[in-house]
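The chains shown are only part of the set, and none of them has been moved.
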């Protein structure tokens, strides 16, 4: 008999992006990406859900204190919030900033920072581009 | 070490339905289904979440292009949206159109159509009847 | 110097309806109302906001007690909730059950019932057909 406890913190950030594959013609880019190829980008209020798993500490009643988790998330977002991802975030120098790829990059940044915290580990990243589209990303053994 | 990426698209449709078991008396129908037996039906704004899983295509940064996924979903809903399910949808000729059964039928329709698409497969159907009630349905090996 | 206090209570109900003008040909009905003419109707989770205005009673700190307001609203909805409005609600015998007309009928029913309550009067009816479409209706001198 096992039990599982997960804690999820939701934060919002504002960013803009452009879908463009440098190895393709403009014609092919427009065929595949449509209006998402608009040359100076467009933007979203992204909603990021960071889910961690761990044991409930009997002294605090918590997996991790939100006062500890929130700064890790905010720090991870410093190259995302109020940025044009294609120009302002090095992770997207050669990677198209789709919701899938942003979620994957955020997994890497946040799981690295959480690793230094012994009490819990990253369980899942969920990223909403709009209230109608979201991506889940996780890694496990 | 494995990783998993899921993409979810949410769409809304309006339908009406009636709960009625033909093999039962009216008395038993009312006892079990209450006001959901109202003779001409009643309706909902259903919210359907279609979740697919697959690899991120390095050329597009996507599991599946939403321009490809959305028509599959819209096509699957052609006998659901703006319909009275008991009368207008053949799937519910002998099946009560509960949230559970609608989710199951939508799994069948959408997974069939996605199978023709090689890049990804259906992971889960989530169907909200109201913001307070939803059903998850999936099949796997 | 005047002040104004309004109290709004939101409730949800499920109903189905059909748009059909008896004096028009089928062709004209379809031209004007599109898929809303589906013969057996379709449905929505309507959200009704009832807003009342009045003075704050110094003894209760309230314009009206929600224990008094809620039964008035629920009673007004008895021919709407879990109903097919075209068939089950006499108000729509000769009136197309659009959001505008439903809001107007609900104003009449609720304002009549509130009149018997001396402490406050109806200020506005807001009716959401979906989260994306709503109607406001009120009358005043």
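Per-chain numbering from 1; labels A, B and C assigned in written order.
In this section, contacts are C-beta pairs under 8 Å (C-beta built on N, C-alpha and C of every residue); 3 or more make two chains touch, one makes a residue touch a chain.
This is a predicted model, so every value here is computed, not measured.
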Identical protein chains across the whole complex (3 displayed): 6
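Operating definition for what follows: only the chains that are shown with their structure count from here on.
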Topology of the chain contact graph, where touching chains are joined (line, ring, star, complete, other): line
Homomeric contact subunit B-subunit C: same or different residue positions, threshold half: same
Chain centre separation (subunit A, subunit C; CA means) in Å: 42
Inter-chain centre distance, subunit B versus subunit C - centres from mean C-alpha coordinates, in Å: 29
Interface residues, subunit C side, partner subunit B - complex: 12, 14-17, 35-36, 38-45, 81-84, 86-88, 130-131
In the complex, subunit B residues that touch subunit A: 1-11, 51, 56, 59-63, 65-67
Complex interface listing, subunit A residues touching subunit B: 19, 21, 23-24, 32-34, 95-101, 103-104, 131-141
